[in-house]
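Every protein chain but one is kept in place in this view of the complex.
Which chain is which? They are A, B and C, in the order written, and residues in each are numbered from 1.
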Amino acid sequence: MGIRVTVWNEYRHEKSEARVSEIYPKGIHGAIADFLGKDPEITVRTATLDEPEHGLTDEVLDNTDVLIWWGHMAHSEVRDDIVEKVCTKVLKGMGFIALHSAHFSKVFKRLMGTACTLRWREIEESERLWVVEPNHPIADGIGPYIELEHEEMYGERFDIPTPDELVFIGWFKGGDVFRSGCCFKRGYGKVFYFQPGHETFPIYYNEQIQRVITNAVKWSKPTIWLDKIEAPKVEPLEKI
Amino acid sequence: MGIRVTVWNEYRHEKSEARVSEIYPKGIHGAIADFLGKDPEITVRTATLDEPEHGLTDEVLDNTDVLIWWGHMAHSEVRDDIVEKVCTKVLKGMGFIALHSAHFSKVFKRLMGTACTLRWREIEESERLWVVEPNHPIADGIGPYIELEHEEMYGERFDIPTPDELVFIGWFKGGDVFRSGCCFKRGYGKVFYFQPGHETFPIYYNEQIQRVITNAVKWSKPTIWLDKIEAPKVEPLEKI
Amino acid sequence: MGIRVTVWNEYRHEKSEARVSEIYPKGIHGAIADFLGKDPEITVRTATLDEPEHGLTDEVLDNTDVLIWWGHMAHSEVRDDIVEKVCTKVLKGMGFIALHSAHFSKVFKRLMGTACTLRWREIEESERLWVVEPNHPIADGIGPYIELEHEEMYGERFDIPTPDELVFIGWFKGGDVFRSGCCFKRGYGKVFYFQPGHETFPIYYNEQIQRVITNAVKWSKPTIWLDKIEAPKVEPLEKI
Partner (left out) sequence: MGIRVTVWNEYRHEKSEARVSEIYPKGIHGAIADFLGKDPEITVRTATLDEPEHGLTDEVLDNTDVLIWWGHMAHSEVRDDIVEKVCTKVLKGMGFIALHSAHFSKVFKRLMGTACTLRWREIEESERLWVVEPNHPIADGIGPYIELEHEEMYGERFDIPTPDELVFIGWFKGGDVFRSGCCFKRGYGKVFYFQPGHETFPIYYNEQIQRVITNAVKWSKPTIWLDKIEAPKVEPLEKI
């Protein structure tokens, strides 16, 4: 069955903005699911905000190894009880990949414990993502950098805890830098934040970006799951 | 005026359990405020759960550089809006020192993003806190270890993000170890978790423990404050 | 061909001390090679100090993915040019596993940049190795801890750089703790230090210890190799 990935998308821009739906006619989730689905190790499904329970029912979460998250304009509409369920699942082992504007998603902010603020602008500038850890599994096959012709600028200071591993640093033509690929461990789960992916640019069709996301899925898949979050009272192992 | 410290205590055990009130007749907060107050660089006040707004009014928080937190049996009674205010204040620069069972406080869990679970028992065993970073300001003046005759055991695995700095590792007679002194940065704020301090033992009268907490206050005091948590749109600095 | 492991052993205690040779009649390297060799993913060879070039010829190093190192009484006899070659190989991608008293080996000290000092005693006390990162690949299959009936005590402060990942903390009956399982990245190579393994105890026959070492081999095997250590002059990618 391989790695069971659920690609979650807010799926609002695509419905209301022609320039977005032209780039992503099947939604951003559809585009991501398409390339992931070609990997023989990966089984993919999608879920979106406006589905019942945002598409994240217990049945879906129980069958998800890695959850990919794209959201932007409707973070506040995500139900707190579902945020709670998703975060708990991460702490038990589920991988979580936050893409682009998901830096401000409730789930990511909660896993970080910080405000996740940054500086930004949208002027169609180019970005170059430099690989800082060339032998990290997430950078596998990428080479020294990824070029993006147009991307929204996200700039430092990015208010996150110091990442456990910093894999990419973004260079923006307009003069900014960004910690664009960051790994965190939270509980039994692995979290990867990846900055590229503005809705008005065809970022998720870029083969190197697809490779990074595929690599991140494989890196973040759980090896073991925690059964139950608990703080047990235990007996001493030595005579005191 | 020096460093303005607020010592927050749940202050319930002291009211309901004679063995606790005998040890801490002025409350745990009173005992901590007493030794901190002797330091000429520190101005101290206290706040407790059952005061209006848990004693953490805007006026109090606006005049707090470092907040010390002790809670245990009533974590759930702490109002979410006040947790929110405290966490925001930390992200803006306020130091936060979580003592002992505050590992399960809403504020600490939220700053960590994890469940903060651990293993525990209470059999009056001895603990020895080993200094792992002898030149860390929090370990200043401590020597190689601190001995505690009796302490509640907190054991690994402690579900926290990897600390930015690990200062103490606890050894328990009954056979367990614990990351007992951990530093984290969150936003502009510094956070220190320190494990000793069970309510039925006179831990906070131990001079080395007092020294660690005093050191932690000085380490976590803000150097600069963030005015406002925001994600500003900015102009490019270079022509694109 | 799988992962090509070379187990290097100083191989002196076994020749001069009966109590050691009784435990390790084929040498410590032989014992380690024996259990690793049973893993279908691993191809194993050995090398020892008194062989020509300490058994670490270019041909051997060129065909080694992971080098395991055990040394104690003769660190100073290891030739500097071979230390240099081994370190360079690590920076290019070779995994390096330093066992027990290899904390003081030239190779490990050089990769760390610190003195790697610690406190120690040898009184046949018990050790319990606690797993701090239960979902780390090196802890796979281990459970909450490993019990060792007798081990030499290695205690804090251990003078190493802060590990990238801390997997095990050792508890010693005599009252000490130790960061017993530490991961470091150096160049393209992964380094694991693992404290158990005193020559007078049958540590390397313990199945959990064997499991940790086998896990560490798989974790530290190179994914990609760096061709050449160089600092190239490069052309600008943007017009300035």
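Following the convention adopted for this analysis, a contact is a pair of C-beta atoms (placed from the backbone, for glycine too) under 8 Å apart; a residue touches a chain by one contact, two chains touch by 3 or more.
Please read these numbers as outputs of a predicted model, since none were measured by experiment.
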Of C:Phe184, C:Phe201 or C:Trp219, the one touching the omitted chain in the full complex: C:Phe184
Contact residue for the chain not shown (choose from C:Gly2, C:Pro25, C:Gly141 or C:Pro161): C:Pro161
Contact residue for the chain not shown (choose from B:Met73, B:Ile123 or B:Leu237): B:Leu237
Those residues of chain A which, in the complete complex, touch the missing chain: 128, 130-134, 144, 155-158, 162, 165-166, 169-172, 175-177, 179
Missing-chain contacts mapped onto chain C: 87, 91, 104, 110-115, 117-121, 123-126, 153, 155, 159, 161-162, 164, 173-176, 184-187, 229-238, 240
Chain B residues touching the omitted chain (full complex): 93, 128, 133-135, 137, 140, 164-165, 173, 185, 188, 222-224, 226, 237-238
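Quick note on the criterion: only the chains that are shown with their structure count from here on.
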Same vs different contact residues, chain B with chain C, by half of numbers used: same
Cα-centroid distance, chain B relative to chain C, in whole angstrom: 37
Distance between chain centroids, defined by C-alpha means - chain A, chain B (Å): 32
Contacts with two or more other chains, residues of chain A listed in rising order: 164, 173, 185, 237-238
